[in-house]
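With one protein chain withheld, the remaining protein chains of the complex are depicted in position.
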Amino acid sequence: MDRKIVGIVSGKGGVGKTSITASLASLAKKDEQIDVITVDCDVDAPNLGIILPAEKESSIDTHDTFTALKAEFIEEKCINCRKCIEEQYCEFNSLTWDNQNSIPIVDFLKCEGCGACRVLCPEHAFKINTVKSGEIIAYNSEMGFPLIYGKTRLGSTTSGKLVSDVKEYLKSLKEFSQSNLILIDGPPGIGCPVIATISNLDYVITICEPTPSGLHDLIRVIEVIQQFNIPFGVVINKSDLQSPFQDDFKLYINETGYEILGKIPFDLTIPKAMSFAKPVVDFAADSEASIAIKKIYENLKYILWNNTFR
Amino acid sequence: MSNRRPKIICVTGGKGGTGKTLCAVNIAIMFKNEGYKVLLIDGDVENPNTYLLLNGRLENKQEVPFFKPKIVEEKCSKCGICAQNCMPNALLHIKGAFPIPMLTLCSGWRLCYKICPENAIEANSKTIGWTYSTEIKGLSLILGELKPSEARSAAVVEALLKNLENVVEYDSEKFDIIILDTAPGAHCDVELLIDTADVAIPITEPTKFGKLDLIRIMELITLLGKDCRVIVNRSSLLGFRDQFLKELKEENIIILGDIPLDSDIVNSYCQGTPIMDNNSGFNKEGEGYQAFISIFGNLKQWLNINNKIKVKKLNG
Partner (left out) sequence: MVIIAIPSMGEGGLNDEISPRFGRCPSFTFVELDNNEITAVKTVPNHAANAMGGAGVQATQIVGNNNAKVAIVGFLGPNAAMGLNALNIKLFHAPATRMTVKEVLDLYIEGKLEEMTNSNVASHYGMGGGRGMGGGRGMGGGRGMGGGRDTEGFNNP
């Protein structure tokens, strides 16, 4: 079976991407036909490793990434002309004037490393350095398959890039050539880290919940997925949530004709399983949630490798 | 007291789905109930939801422009200095030819515009999103929306903050309280909003995920030099409450309060009627309602906000 790379996104945060990814991975591991690798691209808040921890501490491999750029002020070259402030070299307000010492101060967090100060300063009193942007961590999980995740260094403003770096790193794993299913837990939202996650994927699973914001955010993320022409399917989590919005939600979903991969009823075994740091399909294999997720897994396999939609 | 600055509160959280928008909206409503003039800014520009919780409509649509360089061929000497200095390589230049903008690579830093020796680059723009403003349920609401398929959400957040700056500069007494609702995560658009605020209120949930992301967002808040107090939402989930609150206390994390699971809250969320609105009709003895009241009291105490302002207003 040829390799398929599948991303799990949602638009709205907190609808169950990570829990569901972990359970799908567990099912994939038990499936003899499948060799799975999991990736956590929610680089601003990576959580997949909580449910899929490392087999042992010593197997954890950490790589620093240095793809952020920040300006550095070189005091010896400065002639205190203040042009950098007067002429507003910086687009991002990261240059302020230190009145006491008559020199500019670079705000590390705000600086984007665009190089304007380096180019514009007549005395060449700024340079641009590459700085640590985050980390890529890889290990063999307790369940027996590899897990990679990225984690941004706070303030580095390069989340999208780190996501791309994590996906690139995936290819260097020795298990990659053997693998035929890659499950990528994506970030919430629709901006650059999400775009970086879904680019070049074979399939995207979008998870939603039947609330007004759940639906609103689903529509927005689908708009982005469609722009990239990637096939996708919808999973409705907490599908039987009792709310006045339920009927409107059902109506909308039926009208759009989106491929529905499955529906998971509201089931407290999911957060319970998570509190024990276990995928729900292992913690409570007979629960309604587990049964629903198993169906989703079967549907996913069918779609990926039979190239038809049910 | 003239030139009184409004208090700016940023409601954030790191983890998605903890109830940031729910809390931001209801805190705004509670201030409004007591006569304060409140501005709510929805900075979750990738998925702005505040208006859904308020049953509002988006009005006063304004485009947010994003820099797009235009090469003015009559002035261009083809020197290539713009392309050489463009770090994202968003200008393709071969000898003897005009530089070609590669718009999908452009980060909008405008360096080319600034350094062209012939002033041959014009600053044009494309639309990266929109801002909206409206009055709803006694609140002023400004909301930002990123255009789907555009990547730079922080640019729309900057537009919102520019809007805010204009408002405050023009009339610092127009609002007493400004509430900023952020996206989940901890990247640059969230950072911008926390940085603008006086204080931050992270919203978390009593789970391992919640705690991990809370600690991360608090690291960012500390890095930005802001004070914060936490709200634990859905605290009654699976009986985790006491253990979780104990853990937070052990880490010296101060909370404003916790909100239990409450079907009134779910209903209010889906109906678009904030539970704390005076006219909402929800049970004022309900657990969720009471939790918000308690949180609001602690919030006012923390920020030294008392009813002096309201009294002044009543007296003319």
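Read from first to last, the chains carry the letters A and B; within each, the first residue is number 1.
By our rule, a contact is a pair of C-beta atoms (placed from the backbone, for glycine too) under 8 Å apart; a residue touches a chain by one contact, two chains touch by 3 or more.
Quick caveat: nothing in here was measured; it's all calculated off a predicted structure.
Shown as candidates are A:37, A:52, A:90 or A:148; the residue that touches the absent chain is A:90.
Taking the complete complex into account, B:154 is the one of B:154, B:237 or B:291 that touches the chain left out.
Of the candidate positions B:82, B:120 or B:188, contact with the unshown chain belongs to B:188. Summarising the interface, chain B meets the missing chain with residues 39, 60, 62, 64-67, 83, 87-90, 92-95, 97, 100, 102, 104-110, 113, 123, 125, 128, 131, 133, 140, 142, 149, 151-152, 154-156, 158-159, 161-163, 165-167, 170, 187-188, 192.
Keep this in mind: only the chains that are shown with their structure count from here on.
Taking each chain's centre as the mean of its C-alpha atoms, chain A lies 21 Å from chain B.
Interface residues of chain B, counted against chain A in their complex, comprise 14-18, 21, 46-47, 49, 52-53, 85, 87, 107, 109-111, 114-115, 146, 148-154, 183-189, 191, 195, 207-209, 212-213, 216, 219-220, 223-224, 237-238, 240, 263, 266-267, 269-272.
Residues 11-15, 18, 42, 44-45, 47, 50, 69, 89, 91, 109, 112-116, 119-120, 128, 152, 154-155, 157, 159-160, 187-195, 211-213, 216-217, 220-221, 223-224, 227, 241-245, 268, 271-272, 274-275, 277 of chain A are the ones that touch chain B when the two sit in their complex.
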